[in-house]
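Excluded from the complex is one protein chain; the other protein chains are retained at their positions.
Lettered A and B in written order, each chain numbered from 1.
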Amino acid sequence: MIFGKAPNPNPLALGLSLALASTSVAAQEQQSVEERLAALEEKLAEVEPRAAGDEGFSFNTYARSGLLLNGDLQSAPGGPYLTPAGSVGGAVGRLGNEPDTYLEAILNYKQVAENGTKSHYRLMIADSTTSSNDWTAGDGALNVRQAYVEFSDIASFTGIFRDASIWAGKRFDRDNFDIHWLDSDFIFLAGLGGGIYDVKFTDSVTSNFSLYGRSFLDFPSDPQLADETSSTDNLILTANNYFGNVQWMLNAMKAQDNDQRVVGGVQEAAETGVHTMLAYHGDSFFGLSEGNFKLAVMHGQGLGAEAKSIGADGDLHEDAVSTRLGVYGTTYLSESWRFAPAILAETSEDRYIKGDEYQWLTFNARLAQEFTQNFEMQYEASWQTMDITPLDYAGRNAVDGDYSRFTVAPTFKPQVGDFWNRPEIRVFASYSTWDDELEGYAGGDALGADSDFESGQWTFGTQMEIWF
Amino acid sequence: MIFGKAPNPNPLALGLSLALASTSVAAQEQQSVEERLAALEEKLAEVEPRAAGDEGFSFNTYARSGLLLNGDLQSAPGGPYLTPAGSVGGAVGRLGNEPDTYLEAILNYKQVAENGTKSHYRLMIADSTTSSNDWTAGDGALNVRQAYVEFSDIASFTGIFRDASIWAGKRFDRDNFDIHWLDSDFIFLAGLGGGIYDVKFTDSVTSNFSLYGRSFLDFPSDPQLADETSSTDNLILTANNYFGNVQWMLNAMKAQDNDQRVVGGVQEAAETGVHTMLAYHGDSFFGLSEGNFKLAVMHGQGLGAEAKSIGADGDLHEDAVSTRLGVYGTTYLSESWRFAPAILAETSEDRYIKGDEYQWLTFNARLAQEFTQNFEMQYEASWQTMDITPLDYAGRNAVDGDYSRFTVAPTFKPQVGDFWNRPEIRVFASYSTWDDELEGYAGGDALGADSDFESGQWTFGTQMEIWF
Partner (left out) sequence: MIFGKAPNPNPLALGLSLALASTSVAAQEQQSVEERLAALEEKLAEVEPRAAGDEGFSFNTYARSGLLLNGDLQSAPGGPYLTPAGSVGGAVGRLGNEPDTYLEAILNYKQVAENGTKSHYRLMIADSTTSSNDWTAGDGALNVRQAYVEFSDIASFTGIFRDASIWAGKRFDRDNFDIHWLDSDFIFLAGLGGGIYDVKFTDSVTSNFSLYGRSFLDFPSDPQLADETSSTDNLILTANNYFGNVQWMLNAMKAQDNDQRVVGGVQEAAETGVHTMLAYHGDSFFGLSEGNFKLAVMHGQGLGAEAKSIGADGDLHEDAVSTRLGVYGTTYLSESWRFAPAILAETSEDRYIKGDEYQWLTFNARLAQEFTQNFEMQYEASWQTMDITPLDYAGRNAVDGDYSRFTVAPTFKPQVGDFWNRPEIRVFASYSTWDDELEGYAGGDALGADSDFESGQWTFGTQMEIWF
């Protein structure tokens, strides 16, 4: 039995409309200029925040959609996570490397109570498909990624809670941040729970505290019977602490009975985990020029050894240890050249099978040359080296080698002039090359030896990208 | 071949924008104060109804999302319909008892024709999942629950139809009403059809008439062959009549060939049904204090023996008879204590199998103590007794016993002060206990004996709930 009823639909809008209706009638009558001005000002003050998206409904989006083709004019495999290292988070550059239509439609509704307390409901519906067809009921993936409520400016909160906001529901954590050019977050914390943001101990010391749950669904739990499965929950307690530009995050997690999970034939999966991140949010380009940079070191153990998607991987071994480094910066090299270099690297061992090893490092740089108000040339180079010994986890073989990729993308945009200006419409050509050995990692993957996609490849296509 | 074309997209918006553009240019020129005021007033009169949601797009929502955990920190089964009686509509209290993310995103578009006739298009997209993950393409359930058009203030309607509105499409009936705390409607009428509301015979006598269709899909129709199935439609004629505070509803339905449905090995399913409800909508707390109450008795036979979800159950026996009673009230006990008691009870026999019996009764009470502008304590107690003899319908066994549940929920909200104020962010702890016998009803259900969920349980968690 699933349903819900709103006994009093949209009382705010109703109230506003009644208020407006009554003043509107009055406005037709004989009135002084002063009265008419005051009435207009009052009405506009009601209408403005709704037009600006500060009250009522507003719409946000991230979307990309493009064709990625090989020399035979057929879809090429792609995506920042197409290399063996990608299977454990080692992204390469995304420019000219995305074969999908992925989009997030975000519907917001904001209210302000009479006492000043604000509430924000956010619903995110997302879809992902690699089909080029306009009817994708069979191969699309429409689903709800976020549905939560957050309160801020809470009238009765005082002291260290004065500026705090609280939330509950399903969400991406507010303070996740990413290396855009690799399509990789430093931290991606998401799930279902509740918490508090911006507990303010001093002017420069604030903290967030949250509980997130995630579902580990239908994992094998009997070494003899392949179709005997269990499910459990991974609960993550997180504290995010800010000291000026420095961020220190702490995560502790527990997934009761996850040690009954069968990975590689044995039951040694982690039941608990810890994870921490130390980050610096720089407001210049490494102190060298105008711009920004972000630098972070993540370290995790057990269930915390998935360094980015916190608590999302239930196959991790009880002895798993990972350390990851991420850094990027953005700056203008001259009036018309923009530059954004990035590094992402990780070392991980005993990750899924006792004794396995994962090491990879990605250099990436996006360069843009601005030509007109609406046109720029974008360039991106990626180099990734990896040395992975998976000990047959998920049927994967050991590989040691390099992957390189270079893309040129003539790009149109409404207003050239910043790293984050979108939308963009681009065409692109990429050349990628890699050591043959990487093709032996996993049969079905993008570099897998049995595909037509071999160690040197030209790909090209067209894509749009937008967010607002 | 599926597609549709709008030859003239959004002419209303276009017209408005042209009108505004022309006056806007004029406004830049030399004008008298009078002219400028008049122009501003005219423009605002165009903009206001759109900002208030009276014309154009508006957004409504019901949503809840929460974690429901047991003492092992794992997801607990839950929901108001978790007991054996729940399988036939016997809900218990929902506070601290909901394991899901359920949401309705309602997109409205309202237009007013030059002749004053109003039209309202409503689209409802809904989702339901118990997964805590942020990507639920595999276990979500996004679907369209409503898509209909309703006309009101119809220019050429006169006499008893002067205030009538007409509709067609897929919808929840406008006049469904519920016991919020049990997540149970008194009546839930929904499906695809058309009808007329508010035919006004006298000032205090009005009627609604509608035809609703529902689909009975892929039911077994051969006692020998389990995979021989048929489909049919259940057509429901409904009349809803109001005499002041009294409501009398009449439903008659027919599902051609549903008597070929195999239930419990025999073909005795109902092909027709009748259903009626007598209700009183009180504008005080049972005449005792300020508040409200609603009281209704529902009775149905054959296909009408599903007392709430009218015409939605095709397994009902041709001799099925059900009688249900629902009542709730809301009031303030003191300045800061709110109180909302409810009763829901049903007796039903020959429901699915000739000779079966279903009897259950739920007492429920929600109590709230308001502390600050943003905080209150909520309490809810439920007691349900049931005596069910299903005669092996759907593999279910006879049970006779009681279920009790008590919840404490510290609750934050933007503005404390009413039964219907939302959103809420709550944490909660519940204790529930039940007779062991109830665990034998059905193997896979929440109380089923083979789960860890045994006859006395603490559960806790966090949840948001919102509607607007």
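The working rule: a residue touches a chain if its C-beta (ideal position, glycine included) is under 8 Å from a C-beta of that chain, and two chains touch if they have at least 3 such contacts.
Here the structure is a predicted model, which means the values were calculated and not measured.
Chemist: Could you tell me which of A:E104, A:D153 or A:E437 touches the chain that is not displayed?
Modeler: Considering all chains, including the one not shown, the answer is A:E104.
Chemist: Touch as defined at the start, partner being the missing chain; which of A:P223, A:G244, A:G355 or A:P414 qualifies?
Modeler: A:P414
Chemist: Since one chain has been left out of the picture, which residues of subunit A touch it in the full complex?
Modeler: Subunit A touches the missing chain through residues 2, 33, 37, 40-41, 44-45, 47-49, 51-54, 57-67, 69, 72-75, 80-81, 86, 89, 91, 101-105, 125-137, 139-140, 142, 172, 176-178, 180, 183-185, 188, 309, 372-375, 412, 414-415, 420, 423, 425-427, 462-464, 466-468.
Chemist: Touching the absent chain: which residues on subunit B qualify?
Modeler: Within subunit B, the residues touching the omitted chain are 1-13, 16-17, 20, 24, 27, 33, 36-37, 40, 43-44, 46-47, 50-51, 56-57, 107, 109, 111, 113-115, 117-119, 121, 123, 125-126, 128, 135, 141-149, 151, 154-157, 166-172, 190-194, 211, 213-215, 217, 231-233, 235, 254, 256-257, 312.
In this section, only the chains that are shown with their structure count from here on.
Chemist: So if I superpose subunit A on subunit B by CA, what angle comes out, to the nearest 5°?
Modeler: 120
Chemist: Per the centroid of Cα atoms for each chain, what is the distance between subunit A and subunit B, given in Å?
Modeler: Comparing mean C-alpha positions, subunit B is 35 Å from subunit A.
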